[in-house]
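With one protein chain withheld, the remaining protein chains of the complex are depicted in position.
Should a chain be cited, it is by its letter among A, B, C and D, assigned in written order, with residues numbered from 1 in that chain.
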Amino acid sequence: MNAIITSAILGVIMMFSGIFLKKNSSIAALAILAILILLIMSILDMSGYHFFQVDTHNMLEFEAFGHLINCIAFACTLAYFLLNARDIASIGNNPGEYFALIFFVLCGISIATSFNSLLMLFIGIEIISIPLYILTGSDKRNLKSNEASLKYFLMGAFSTGIMLLGIAFLYGSSAKGSFFLDDLAPVKSATASPMMMTGLLLLMISMAFKVSAAPFHFWTPDVYDGAPTVITSFMATVVKAGTFIAFIRLFGNAFPDIKSQWQIYIAIIATVTLFIGNITAVFQQSVKRMLAYSSIAQVGFMLLSILTLNTLAKEGILLYVAVYSVATIGLFAILVKMKDFSFDGFNGMAKRYPVVAFAATIFLLSLAGIPLTGGFLAKYYMIATVMVTGSYLWLVIFALLCATVSVYYYFRVIQAMYFKDGLAQELEIGPGFQLMLILLSLVIILLGIFPQLLINRLYIIYI
Amino acid sequence: MSNYVYLVPLFPLIGFLINGLFRKSIPKSLSGLIGSSMILASFVVSAGIFFQVKQEGFQPVIVTLFQFIHADKLTIPFSFLVDPLSTLFLLIITGVGFLIHLYSVGYMKEENAPDYAKYFCYLNLFVFFMLLLVLGSNYVILFIGWEGVGLCSHLLIGYWFKNIDYDNAAKKAFIMNRIGDVGFLIAIFALIFKFNSVSFDTIFHAAPTATTGFLTAVTLLLFLGATGKSAQIPLYTWLPDAMAGPTPVSALIHAATMVTAGIYMIARSHVLYNLAPVSQTVVAITGLATIILAALIAVKQNDIKKVLAYSTVSQLGYMFLGLGVGAYTEAVFHVLTHAFFKALLFLCAGSVIHAMSGEQDIRNMGGLKKYLPITHFTFLMGCLAISGIPPFSGFFSKDEILTAAYGKNPVYFIVGVAGAMITAFYMFRLYATTFLGNFRGTEKQQHHLHESPSTITIPLVVLAILAVVGGFLGVPELFAKNSNLLSHFLNPVLGGEGNAAEIPASTEWMLMGISTILAISMVLYALSKFRKKPELGEPVGFGKWMADKFYVDELYDALIVKPLNALADFFNQVIEKKLIDGLVNGTGRLVQYSSRQLRYLQSGQVGGYVLLMVIGTVLLFVVQLFLRK
Amino acid sequence: MPINYYIFLAVALFCIGVAGVLTRRNAIIIFMCIELMLNAVNLLLIAFSKMHHATAAVTDPNAGINGQIFVFFIMVVAAAEVSVGLAIIAMMYRNTHSVDVNFLNRLKH
Amino acid sequence: MVPVLLIGIPLLAGLIGFSLKDAAAKTWALFASLLTLGVSLFGICLPKDSRQLIFNEPWMGSLNSHFAISLDGTGQILCLLTAIAFPLIFISTWKEEYKKAHNFFGLMLLSQAGLLGVFLAADALLFYFFWELALIPVYFLASQWGGEKRIAATFKFFIYTFLGSLMMLIAIIYIYFHTRDRSFALSAFYQAHLIISQEAQGWLFWFMFVAFAVKMPIFPFHTWQPDTYEQSPTAVTMVLSGLMVKMGVFGLLRWLAPVLPMGTYVWGDTISMLCIIGMIYASLIAMRQDDLKRMIAYSSIAHIGLMCLAVFATTEIGIQGVMIQMFNHGINIIGLWIVVYIIEKQFKTRKISELGGLASKAPVLTAMLVIITLANIALPLTNGFIGEFLMFTGIYSSKATVYNVVFTVTASLTIILSAVYMLNMVQRVFYGPTNTLTEKAVDIRMNEKLVLGIIVVLIVIVGVYPEPLFRLTQDSVNALLSKMFVKP
Partner (left out) sequence: MSATQFLFWFLSILALFSAIMMVVSKNPVYSVMWLIVVFFAISGHYVLLNAQFLAIVNLIVYAGAIMVLFLFVIMLMNLNAETEPQKNKWLKIAGVIGGGALLLVLVASLKEADLHNRIAETGRGEIGLIHNLGMVLFKEYVIPFEISSVLFLSAMVGTVVIGKKD
């Protein structure tokens, strides 16, 4: 509960900060402070210090997994602020509001990681989405931004409609006529009634849309491309992580017993996602857009965890979300500083900014899943969690083939930075920025060697 | 004494190392001295060993230096075997070797110091490997020497490496040897597989237990090796080209020692051959074919060394004939005599070439009799010996082989005698054209025709003497009981007559007579034909075929070399570049292409996107409807 | 009334909304179609709530009330969405003087 | 402790190397590599059962993977090779001026750490880690300092090997889930075949084999090799062909054949066919190459093919031969590369057709090269002979296949072919008259003389007295063989 309430309050504070603080930098500083508080609060929450004792009437349910995800999300946001806070503030004329909206999104995320009723899921998803519509369009003069925001909004609303229809059917088919996750699944018989299957599929589709899994991903490239790069960074990492956890939580808590009946659809979606994400990324000319597709591809891997929903899956998704977010935030942070997003824009980076190039390399290697980076272990978990079930081996092989393809486009950047010579463009970056990048890459390597640092948190029980 | 046998190869090795490492620094005289003295040293040691070995009741000694290979149950010691056979070869190699080193000291004078040193270091290395070959107490050590001498012959043929043709000759020699060696190797693998050992005694003891089929296979493979090394059909063509090397090299390697390695090896493994009659027949017939073919080619050659080369080939054929009919002692005997007279002939040729300042074509010689008396005389001795005129050494050895051949199969004998006749003919054609008649060379050549220095002539003389009297080492039992010292000496190893058939004395006399008479008549015919008007024009008809070596080289080129290259090109151009690489790159291109196509799904229009989403939804539901059934 | 009637009615309305979204280019109309979809869902939810009520009323007088609460929330959210959506459309109109969703087509491929 | 040092020294040295000045980095790298050599020699001298040779710490708790490394017989000889190779490489290319040299040497040391890790790892996941760790630096080296077509060529190489190792990863995970106590330990893997069905072993075999086949490489997975060798800087080519190639054979010996005995047995003949086809195919192509590097690359394919063949013969002699030949091949081919490097430095070309007559100008170089060549074509009293003789003997006496004789005979054709192309090369580059290009050739410098001298000495010593190598490998060969499947 700490996270939800605190983030809401902080949102309000940030909202008014615009009035009292004139300088962008000070607002940014305040935002960093705020996120730090939020992080601490949720860490305390995880460690058993609950400041707000609220009877949620079973609407929300807090558990280690959700808390951990919150911490990861907030930590990533902290890193994100440390790298890009000023850039956020300088998107447009109302910096305070941007930060406020981001905090509202975080509030939504902390709901999405702890909902126990479809109603809360719905509200949480909406609280995540609506501010994002705004943030996408926050660069008001920029037509790309407008277009992105319009597209995002229309399709988002559409998917909301689908989600609600699904919820309606689930409600109709649930014996007790309630929205609690526990009551949704069939009581005695292990087979889902047709109506339940219909609702479940519709819900799955809408969630697939939210996490941008193919063939419901079409908004992603355009929106990521059109939105201000800082915002893209946030959407592609923290938000995606939050919504994905909502996805896994929904299916993990509501329909684990009838897994066998919906696994196949997840498998199909994952396959299509991997294929489209990776293949389409190959031919992109702009790194920003390439990253958009790569984020789709990564989701394809994450979906494997929903496919199985076993311990390995839980541990794995935790690692995956963390590593993926960190790497992507790092890359976008660099991208934010650049004018030219094309691959050639990276030419000769290694000569001019060796530190940046090194960090970027680590991030890319991690995304590509090369050992010694967390990305490898994340992918490893995803594969392992499927292989332990003994079925869906074809999916694993397909996923790995796609991973090979992904190497192609990730390494194009590395090649540009190191092996192609060219005049690297001017980036205004301070030592702090570079230090931060190094820290992030160290985190990735650390997670690549000692994943249990993160995973073991799952099993520490606080009273 | 025989426990110090390792000294024998050690000396040449030392010589090799000294000459090899300090080739830049040491002067010519010294390197020549080192080279020859080392061989002399090992000759002395071998002589000592010989006298110990020839005592009655001498048991073969095995001297093990160290464990060479041992893996699993297979152990291969690096050890030497001292017995009459190896001792005899030791003497031949070191003895003749020494003479030829001596000869080289004079012959190679013109070379500059480093090359001079290089020459002697190669030569010493050769002797080292040759000794390894004959001393080895198992097939692997034998094989080490076997390939080693091949290497040295390769290096020495290509000694004047600036000349591409010489390099080609060298390469040809090595590769043709390699072909044979592969056969040898496979035989060794088979033996290991069967007997789990490679040492002679073990194998020969266990041999009777093996099936005839297996033994036939192994012996044939060994024989393949022998044909490579000893220049028999089908692998003989490298030897004539090998004349590219310096003449002493031809004398030592390509006449006296290396080419007889095959005979040694088969004689060594005679136990196996006795158990595999089929292989014996093959050996004999190959020998016969080689005799005739080489002899015929020799008739029409005009390069003095080429003639000798082909005669070597055909003489080797006699030895294989001997081996084939189970007359191992005789074969080895012929190796001995042949070593004498063929080395002699080559050295004479060398002396002639030296005198003619590099000229090798006999059509530009003639009448050298009065310019080079010593050379002429010794050469004549050699010719008589090789033509099998009594009482010269060649007569005895060749005759014993022929007799044994008759015992096996009269046809062998007839062909053999025919070969002998041709031999006599071309040898005296060579003799007459070179030494008789009047000089046909240029003025310049005639101007400084001169007898060679003593370092060259002394070996000639020594060898000439050996060529003349050498035969008395193995006088047939026919003349006097126990007169055949050699067979008596080798008896412990080769077991007397092997399985050669006994034939009545009267027949033997008759055969001897026939062959002798025919040989002499051919000699006279050749002399009368060529002394006045040597054939200088281009040969025609069948003669042309003979002159062009029956186009065997061209045949090989067309049958093996060209197709192989074509295949290689096909692999390189088509399979590698187009097929495999094309496949790999094709996958990449496919991905690129599909990427370019998939992009168009991203039309940028909300309507399109929603439509696709709806379609996706519909499809999922369709799947679900199907699964529900 | 049998529940099926409501189900099919709602689904029909929903699909009409979908078809509208697919066929029109005017952002506002598309948005209205989406509203239609939401209303279809509302209708369905209320029907279900009454259905559940009918089955379990004896044990629990409030059975099935959740559905109606949910509808209430949907309306709330819809209102919020409308405000945002119209603002976005207005912004776009301000920049391009068009509400055609395909008018801006800079982001593709 | 020794294995930790073996990996740690180059790793740390490499990381430090990045921060050094270029000139210092060179010396530093040489020093570090010599230190590693010293440690490895020490490790080999230790008694086989010494505690010093094993290091095992729990690593990834939840995955039950251990940081287990041990310097046992199989690894020892390759560690020795690696430790010897790097100083040789550094010395022979001492005069080379790399731009950003500190990065170059840093990466070189990292790749050494990776290689040693591969040879030491006793835990499947760790093995996989090092497998990639060795690949990445080499990739960077090759595409940073390589020829003009380097990026494409090396990237092809990377994709190839990466795909291969991903396939291997699947197999590793599968086996991991079929070990008794869900562990990655090598010992546990050796037990897994009792649980895994024969069919599963059948396809698992391929998943693993592909990874190794690409590395070795085995026909038809080889097309990355010539391009990569051609494009890489020679120092890297030495690492690639002298050491990384051995990773494949090593993996085969330690991680495939004993782990999936049935799979290995079932597919043995198929693979052997591939090997033989590859050997002859590569030898023939090598005959027609004009570029020295490509020629050597193809010859290497042929030689590796023989090793793979011998592994699948599953005979003690054969595998002993493979072990020794891995060492020898590494030494010989590095020698060849050094010669190529010297030639390229002097004449700025690798085209055989443009060279000739070097023998008269550079006799020492010629002598060295001839000896190395002879070793490469396995002439007796050179190290090559020992290895190939044993391998052929093993193949001939193989019980794992009924075609042993056929295999031996066809494979032995390459003995002839190798002689053909190697002698061709020697003749056309070193013999014959000199041309305008080679007119002003000079003989080799001191450092090159030193390196080549060491190599030649090694060649001859091993060729004449291989006993130490036998003793080094004997036990591990028995151990491996005891785990493989041979039809009784």
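In this section, a contact is a pair of C-beta atoms (placed from the backbone, for glycine too) under 8 Å apart; a residue touches a chain by one contact, two chains touch by 3 or more.
All values derive from a computational prediction rather than experimental measurement.
Displayed chains that the missing chain touches over the full complex: A, B, C (touch as defined at the top).
Of the candidate positions A:26, A:193, A:311 or A:434, contact with the hidden chain is made by A:193. Seen from subunit C, the chain kept out of the figure touches residues 1-9, 11-26, 28-29, 31-33, 35-36, 39, 42-43, 46-51, 53-55, 57, 61-66, 68-69, 71-73, 75-84, 86-91, 93, 99-100, 102. Across the interface with the omitted chain, subunit B contributes residues 607-608, 611, 614-615, 617-618, 621-622, 624-625, 628.
Along subunit A, the points of touch with the absent chain fall at residues 4, 8, 11-12, 15, 54, 56-57, 59-60, 92-94, 97-98, 100-101, 104, 107-108, 111, 117, 119-120, 123, 126-127, 130-131, 133-134, 137-138, 140, 169, 173, 193-195, 197-198.
Operating definition for what follows: only the chains that are shown with their structure count from here on.
Note on chain placement: the centre of subunit C and the centre of subunit D lie 66 Å apart, centres being C-alpha means. Chain centres here are Cα averages; for subunit A and subunit C they lie 27 Å apart. The mean-CA centres of subunit B and subunit C are about 98 angstrom from one another, to the nearest whole unit. Multi-chain contact residues, meaning those touching two or more other chains, occur in subunit C at positions 21, 30, 101, 105-108. Against subunit A, the residues of subunit D that register as touching in their complex are 60-62, 128-129, 131-133, 136, 140, 143-144, 150-151, 155, 158-159, 162-163, 166-167, 169-170, 173-174, 176-177. Of all the residues in subunit A, the ones that touch subunit B in their complex are 150-151, 154-155, 158-159, 162, 194, 197-198, 201-202, 205, 209, 214-216, 218-219, 221-222, 264-265, 268, 276, 279-283, 405, 408. Interface residues of subunit D, counted against subunit B in their complex, comprise 156, 160, 220, 223, 281, 284-285, 287-289, 315-317, 320-321, 357, 359-360, 363, 374, 379-381, 386, 389-390, 392-393, 396-397, 408-409, 412-413, 415-416, 419-420, 423-424, 427, 430-433, 465-467, 470, 474.
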